[in-house]
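All protein chains of the complex are present and in place, except for one that has been dropped.
Take a look at chain A:
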Amino acid sequence: MGLINKKESLSSSSTKPCAQLRAAYHDCFNRWYSEKFVKGQWDKEECVSEWNKYRACLSRHLEDKHLSRFLEAEASIYHSDKKDSSGFN
């Protein structure tokens, strides 16, 4: 019991306020992945509103230096890499 509580408090990382938005996004993603993406319907990005809400929450709460640094680095890689039309982000 004590151990579980201890773990629980450790896991209360900075992104905990995003837990609901995270679950909503992951549920949507999982459904899209198994019902569409692997079946050849990859022409359209889905779960966009779930993603935007979750992502906005993450960027507010991701306090861990390692991860937020990574988040920025990754974003700039994708940004400069992106050849397709969605160039506004």
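In this text, contacts are C-beta pairs under 8 Å (C-beta built on N, C-alpha and C of every residue); 3 or more make two chains touch, one makes a residue touch a chain; residues count from 1.
Keep in mind that, in the parts below, contacts and distances are computed from a predicted model.
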item: Per UniProt, the name of the complex member that is left out, chosen from "PRELI/MSF1 domain-containing protein", "Replication protein A3", "Outer envelope pore protein 24, chloroplastic" or "Nucleolar protein 2"; value: "PRELI/MSF1 domain-containing protein"
item: Touch list for chain A against the chain that is not drawn; value: 7, 10-11, 13, 15, 18, 22-23, 25-26, 29-30, 33-34, 37-40, 42-45, 51, 54, 58, 62, 64, 66-67, 70-71, 74-75, 78, 82, 84
